[in-house]
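With one protein chain held back, the other chains of the complex are shown just where they sit.
First chain written, first letter: the chains are A, B and C, and each begins at residue 1.
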Amino acid sequence: MAVRSYGVAIRDGFEHLMTEHREVFTIGQGLWSPWYVGSTMTDLEKQFGKARVIDTPVSELATTGAALGAALCGYRPIVIHPRVDFMLLAVDQIVTQAAKWRYMFGGDVNVPLTVRAIINRGGEQGAQHSQSLHAWFAHIPGLRVVMPATARDARDLLIASALCDDPVLYIDDRWLYGVEEEIGSPVELDLRLEGPRLVREGAELTLVGAGHSAWLCTEAARSLAENGVSCDVIDVRVLNPFDARLIVDSVRRTGRLLAVDGDWTTCGFAGEVIASVVEALPPGALRASPRRLTLPEAPAPTSAPLERSYYTNVADVVTAARQLVGVPGDSWE
Amino acid sequence: MAVRSYGVAIRDGFEHLMTEHREVFTIGQGLWSPWYVGSTMTDLEKQFGKARVIDTPVSELATTGAALGAALCGYRPIVIHPRVDFMLLAVDQIVTQAAKWRYMFGGDVNVPLTVRAIINRGGEQGAQHSQSLHAWFAHIPGLRVVMPATARDARDLLIASALCDDPVLYIDDRWLYGVEEEIGSPVELDLRLEGPRLVREGAELTLVGAGHSAWLCTEAARSLAENGVSCDVIDVRVLNPFDARLIVDSVRRTGRLLAVDGDWTTCGFAGEVIASVVEALPPGALRASPRRLTLPEAPAPTSAPLERSYYTNVADVVTAARQLVGVPGDSWE
Amino acid sequence: MVARTSPRYDAADTDLGALADPARFHESLTLPLEDRGWLTGALRTMMLARACEERIGDMVTSGKIRCPCHLAIGQEAAAVGVARPLRASDRVFGAHRSHAHYIALGGSVRKLMAEVLGRDTGASRGMGGSMHLIDREHGLHGTVPIVGATIPIAVGAALAAKMDGRGDVAVSFFGDGATEEGGFHESMNLAAALKVPVLFVAENNMFSSHLHISLRQPHASVARYAVAHDVPAWRVDGNDVVAVAAAACEAVARMRVEPGPAFIEAVTYRWRGHVGARDDEDVGVSRGGDLPAWRQRDPVRRLFEALVAVGDADTGLLGRLEAELKAEVEAAWAQAQGDPFPAPDALLARVYGGAR
Partner (left out) sequence: MVARTSPRYDAADTDLGALADPARFHESLTLPLEDRGWLTGALRTMMLARACEERIGDMVTSGKIRCPCHLAIGQEAAAVGVARPLRASDRVFGAHRSHAHYIALGGSVRKLMAEVLGRDTGASRGMGGSMHLIDREHGLHGTVPIVGATIPIAVGAALAAKMDGRGDVAVSFFGDGATEEGGFHESMNLAAALKVPVLFVAENNMFSSHLHISLRQPHASVARYAVAHDVPAWRVDGNDVVAVAAAACEAVARMRVEPGPAFIEAVTYRWRGHVGARDDEDVGVSRGGDLPAWRQRDPVRRLFEALVAVGDADTGLLGRLEAELKAEVEAAWAQAQGDPFPAPDALLARVYGGAR
């Protein structure tokens, strides 16, 4: 057991993969850069050589397509997009090629491609350097979508993604790079068996989130508990294929659901959580109307005060939870 | 009043726009082609000249960006993508540029760009020639998304889109081109005032859909009525910004909701309809769990029998509706 | 660089010159002294591809085939010539017009027919139809209809081949229209930067759907892009299977020993319309009246006459082969029609991988 930050744990995942699996290599922008990918790939090119840690021209589409091509020929490439925003230039390769390749060729072709995209927001970067859009990709059959919320998952789900024979979009979040956890040595999970996890048990409310939103839920649940509100917290982990059963069972017990998502509302993942739950539960199973806590329906602003109010924080989750369970404000001191 | 097919009505919309508004022009692939865009633009280039009806190289991204650039300089371009699938190569220009342009430059810049995308599926075309993905675009603040279901809307919402000062994604569906309606002369609507429309009133169930799905709902409601099940049918028309109030009010009355959508389930538009409704209604307002009828979680197959079972038809809607209202099967002959 | 047996075309030329003149190159081919044995086989393969596509065209017209079919009739020499130096461990990718690529690499006619009929016995098990063909056994790793989509994928296959270190190469077949997609340029630069063994094969038939290249690009020759991206290029008469094969052999031989990209522009013409069996003039697309002349630049006839001239074929061969191949295709078609469709569970069972 050792204390690992989320960022360093990602690097541990790369190190494990490239040491144990010769067919794994990484390609993308900024892999030889001191700042592009934070602490998550530091000196990998020195350790494994620039032939397996490939920095590229500013060509998202070709780089992603090339990784797909290598995946079709016996390798397990991990293509890196330092921002989700940049990856949008390559959606054709991810969504129309990789995700459909096995199917349109009869089901027998393995597509062990991992696309790693980094959510990198805040810091007054503005509208074009802030998007997450995980809902877009969770919408696509054939594409597995993973969002780790803890250091262990950051490492082990990266490993599971690379070892999976289907294309996987692995999305990590810079806001989590500093979060630490005590973890053991790397484990090779079978991604097809992974799904949402109950990370905290409670009785009055079910809090659901993925990635950084799962972290917000956990933090909020802690402070809610101190104020006598006990919550189930579910870390979604795998957004597609989405298995809602654990969430449904939880809401059946708590009767209340708050879905937190650091993305936009309309057709977003929080709405999917709510829809999946109410479809599965009989009418009358809820004690309160389910609620989602998401971004305002606006692009990301730059101006500091606007940016502060734009993003959801732990206090916002606590407030929303409190309203849902109907705890009056004054009982909160 | 004249009987117009949906396809020809779109052409009427172009004709009105280009006759009445000198700043309107169209650009995209296949505009001089006899087959690309069906009956919707026939001979427009002969009528208005190839300087205003511009066919292009196979360059979706540059063509879309160019239309945006013209929109920023006093024109009202309509860029055509003969298939949603091709448009994916241009999502950066639509989602990261056009949709955010006004906002990131302070709110005062008009972006009167219309992107017209055609849903063109079936006919054993397969996985790469079948996507709709309207949920993706409805997810983006700053981008208005319109899906006409009738000939009148096909024409008048196209006109409203072109005359709107915000970027609009207008999605029409080839499966509707033959649907006829008796309509008057073109009307210039203010898109900002348009939204979902109640196209049929009933008591037991609320059917909701957009574009071709709205047509399915209307057809199904007719046959359901013949069998004693009366439904509200709501044609969504404008998916973003999404105004769910009409749907919420309907479900408050009927207590039952079936959302039909010709797209995938996870993070799709049907889920958004359900989430918006249950968020707004008090617990216990529903008489049955809401339900969505969407595509199977698979890319589009080509093989005829698989393709037949892949797409939703009127009978599927009727069956799902019947189950929701709990009408036993045998009472149906 | 130029292919040995064809007139010298400088890849840097921005226009096609004589190659674009349909009145030229009707004469029979000049055959190389070596490598003659292969040519009779090449004739047969080109004729087989054509027989398949003529059959498919008829069945599209009759309505028996419903998936969109893009026929390469008239362009067979590009596919067959490029296939000359290839081996099963190479990785070939195509696009929407790839029946000839599939046949040139040795694909089964029965599986092709079954695929366009959506049968479980098809090349893609009935999941892809004409626009999605695969035959990994013979090195065909996939053809898809999103224009330009397989170009970067082929670059990655070449990267894999380079990492394997066994001298395999990747090949990307695409058309002149695909050179207008940004991904094509990104791919050329990436291949040059990574020095991977990918052969870009542009079949320049001067049309993208209904539009002649003069309406889409300032110049008619696309090899000029290879020059800009520092990729060695050959421009050849794409209806001269000997010229295409010579360029391919030269390019591939070098790539196998010294990994790096290469480019072949094969100037050709499609006899049929963009999609389906018609010729498009029926629906008002002007082909400048060039079609009849282009039919005279027939890659099959030109090779056949050359073989007769050097005594490698008798005058009756063409007719005998035609009859034989027609029968072969007919038999495959008949079998395919009896083949089963994918089972209903294929709809959901083929999306994700099975147990590891």
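Methods note: a contact is a pair of C-beta atoms (placed from the backbone, for glycine too) under 8 Å apart; a residue touches a chain by one contact, two chains touch by 3 or more.
A quick note: this is a predicted structure, and the numbers were derived from the prediction, not measured.
Undergrad: Using the whole complex, pick out the displayed chains that touch the missing one.
TA: A, B, C
Undergrad: Touching the absent chain in the whole complex: find that residue among B:69, B:123 or B:283.
TA: B:69
Undergrad: If I consider the whole complex, including the chain that's not displayed, which of C:45, C:172 or C:189 touches that chain?
TA: Final answer for the missing-chain contact: C:189.
Undergrad: In the complete complex, which positions of chain C touch the hidden chain?
TA: 14, 180-186, 189, 192-193, 215-219, 224-225, 227-230
Undergrad: On chain B, where is the contact patch with the chain that was removed from view?
TA: Spelled out for chain B, the touching residues are 25, 51, 54, 56-57, 59, 61-75, 77, 92-93, 96-97, 101-111, 141-142, 144, 163-166, 190, 192, 241.
Undergrad: Which chain A residues would touch the chain omitted from the figure, given the whole complex?
TA: 29-30, 32-36, 55-62, 85-86, 89, 123-129, 296-299, 301-306, 309-310
Keep in mind that, in the parts below, only the chains that are shown with their structure count from here on.
Undergrad: Using C-alpha centres only, name the chain that sits farthest from chain A.
TA: Of all chains, C has its centre farthest from that of chain A.
Undergrad: Could you tell me the distance, in whole angstrom, between the mean C-alpha positions of chain B and chain C?
TA: 38
Undergrad: Could you give the separation in Å between the centres of chain A and chain C, each centre being the mean of its C-alpha atoms?
TA: 42
Undergrad: Counting only Cα atoms for the centres, state how far chain A is from chain B in Å.
TA: The mean C-alpha positions of chain A and chain B differ by 30 Å.
Undergrad: What positions in chain C touch 2 or more of the other chains?
TA: Residues 126-128, 132, 144, 146, 149, 182-183, 346, 350-351 of chain C each touch two or more of the other chains.
Undergrad: Listing for chain A: what residues touch at least two other chains?
TA: Residues 61, 92, 96, 103-104, 141-142, 241 of chain A each touch two or more of the other chains.
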